[in-house]
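One chain of protein is taken out of this complex; the other chains stay put.
Residue numbering begins at 1 within each chain, and the chains themselves are lettered A, B and C in the order written.
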Amino acid sequence: MKKLIKSSDTLDFIKDGDTLLVGGFGLSGTPLTLLDEIADSNKKDLTVVSNNLGEAGRGLGKLLLAGNLKKAVGSYFTTNRDAVEAWNRGELEIELVPQGTLAEAIRCGGAGIGGFYTKTAVGTKIADGKEEKVIDGERYIFEKAIKGDVAIIKSLKADTLGNLIYDHTGRNFNPLMATAAKTVIAEVDEIVEAGEIDPHHVVTPHLFVDYLVESKYVKKGGVYVESV
Amino acid sequence: MKKLIKSSDTLDFIKDGDTLLVGGFGLSGTPLTLLDEIADSNKKDLTVVSNNLGEAGRGLGKLLLAGNLKKAVGSYFTTNRDAVEAWNRGELEIELVPQGTLAEAIRCGGAGIGGFYTKTAVGTKIADGKEEKVIDGERYIFEKAIKGDVAIIKSLKADTLGNLIYDHTGRNFNPLMATAAKTVIAEVDEIVEAGEIDPHHVVTPHLFVDYLVESKYVKKGGVYVESV
Amino acid sequence: MNQSDRVKIAKRVVEELPEGAVVNLGVGIPTLIPDYLDGKKVYLQSENGLLGIGPTPDEEHVNMDLISASKKPITMDTGASLFDSADSFVVIRGGHVDAAVLGALQVDRYGEIANWAVPGKKILGVGGAMDLVAGAKKIIIASTHQAKNNQPKLVEKLTFPSSGVRKAEMLVTEHAVFKFTEDGPVLIEKLSDISMAELREITGTEFKEKIKI
Partner (left out) sequence: MNQSDRVKIAKRVVEELPEGAVVNLGVGIPTLIPDYLDGKKVYLQSENGLLGIGPTPDEEHVNMDLISASKKPITMDTGASLFDSADSFVVIRGGHVDAAVLGALQVDRYGEIANWAVPGKKILGVGGAMDLVAGAKKIIIASTHQAKNNQPKLVEKLTFPSSGVRKAEMLVTEHAVFKFTEDGPVLIEKLSDISMAELREITGTEFKEKIKI
């Protein structure tokens, strides 16, 4: 299985100043093992694109406290008080993007689409400075595609080729981010033989996945806890 | 099951001059029963958006011969000689759209996206008269979203709520078209109880589907034949 | 505001939801709605990728990968479906949600909504609010009549940042139900025994009356 690597190998693919796409919604569907590796490294000036910045001290929240981050692009940071404070102190840049615009921009980044016109946020502060276009009588604003250097995502199950499926709403941004970065590393709970996932049920085809890492977290009482 | 209607009821939702989105790739994943109903009706001046125009005398090819069509929007008509001839005689308008642009435009139509910039067809005849934009140093052309009045699609299996799954590459344009029309009618081979399709495996959530029609075709030797 | 007023608002909003509707519920009072459907079947959509939210699970059945957009554990209804975030916003922005029931900081007399940010305060969260405002077929604002500082929520002109140019159809408070028109709000129902004079007093803009008797 040439795609399987150690979690610490993840660091070989990330350079200071890179843009990371990080799957997850809060802590759900989040590559906790890979984030631990980055938080324990001395990577710096990273820009993270993710819906949230994890929670205070958890998931992406660890990277903030560890000083790995320069900028966060996402839709909702209010619930991580560390993020709010770091922003207040001028230690973290934040770019706020409506959730649907964020999802679509990442999808476009992976799809060879340069940008798109959305009706979301027309007439709001988010639209300040953005190009507006009227299409068939409706107002839209232009949003540019988002791409990353490295995507780290979380999947429930991979096959040995790297086909992925996800656990319920743990799917969220993960399949989109898998399309939009030069290097894609998927943290998985389980790896099965190729052919064990019905082709109809594959969510992320293996061509999007460069490397697989086995998760060091196991789910207990519905929550992921470190296994060792 | 309030969504189940007779195939002939389909005609109640289609007006002369309407734009129909028709699922399928050639004859695969095509709503043959619903197309038969339209070909047997006196609907006229329809614009059809579909990858092909079926085959000569089959699928959408029937509507062409029956005189239902004013215009066809799609990516490949060469293999239906009737379409080529009708176009030559000036009896059918044709708008040629690259296949990926067609798929994306329909998806945008269903997604509240007004239009998008694609790298496909830059510098070709297809780009004539289209707005060009350079984004991050790359050339893109603007394409507008496509919407329809009625979508007729083909699914392998529905549950009683209208959740849909598809047969292999019979999926093709069907899930996209289900999002982009005011009224969506799905022809299905089989209807099962709600809950019988795993929520992870649903391809088209029921909220996109207005009506279900049972197919009059059955598959024999891998090919659909009329059942009665 | 006391809980019975919040429940009153939730119950009144339920009357506006057609049987079988696809509904997205914002935070605050809208989250009470599932408990007051009274047998009406609606399909609850969640921004993070689900159609068909079921009842809250007991502790044993919690799965952190089956949560609502407010990151609370949920279950799935029969016939639910799961999808990614891009497809979830195809649903929302594409006009496939029949009704969004949202809270608001302010609503102007034409139904324009401010529900994501307070001026002068750090704005660090928008989530799916603007997508819902832009895309839902019908927007119902479920809110207390006044903010905690007694300022009216229904105002002449927004002083808080707008959530988009698309207007709400309706506002339900503990005192009143308003429909928004091009000429401003129309009171269509009173929900408390407040006097008309008092209602006008605590409302930030003029409104017409067209009340069923």
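Assume a contact is a pair of C-beta atoms (placed from the backbone, for glycine too) under 8 Å apart; a residue touches a chain by one contact, two chains touch by 3 or more.
Computed from a prediction, not measured in an experiment: that's the story for all the values here.
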Inquiry  = I'd like to know which visible chains would be in contact with the absent chain if the whole complex were considered.
reply    = A, B
Ask   = Where the complex has a chain not shown, which of B:I5, B:L65, B:I94 or B:I135 is the residue touching it?
value = B:I94
Query = Thinking of the whole complex, not just what is shown, which of A:A83, A:I113 or A:L212 touches the missing chain?
reply = A:I113
Inquiry  = If the hidden chain were put back, which residues of chain B would touch it?
reply    = 25-29, 51, 75-79, 83-84, 87-88, 94, 96-104, 106-107, 118-126, 139, 156, 166-176, 203, 219, 221-224
Message = Residue by residue, what part of chain A touches the chain that was omitted?
response = 107, 110-113, 159-161, 163, 179, 194-195, 199-200, 202, 205-208
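Just so it is clear, only the chains that are shown with their structure count from here on.
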Inquiry  = Counting hops between chains that touch, how far apart are chain A and chain C?
reply    = 1
Task = With chain centres defined as mean CA positions, report which chain is farthest from chain C.
result = B
Query = Where the centres are mean C-alpha positions, what is the separation of chain A from chain C, in Å?
reply = 29
Inquiry  = Between chain B and chain C, what distance separates the C-alpha centroids? Give it in angstrom.
reply    = 35
Request  = Can you tell me which residues of chain B touch two or more of the remaining chains?
outcome  = 111-113, 199-200
Ask   = What parts of chain C, by residue number, touch at least two of the other chains?
value = 50, 76, 82-83, 89, 92-93, 134-135
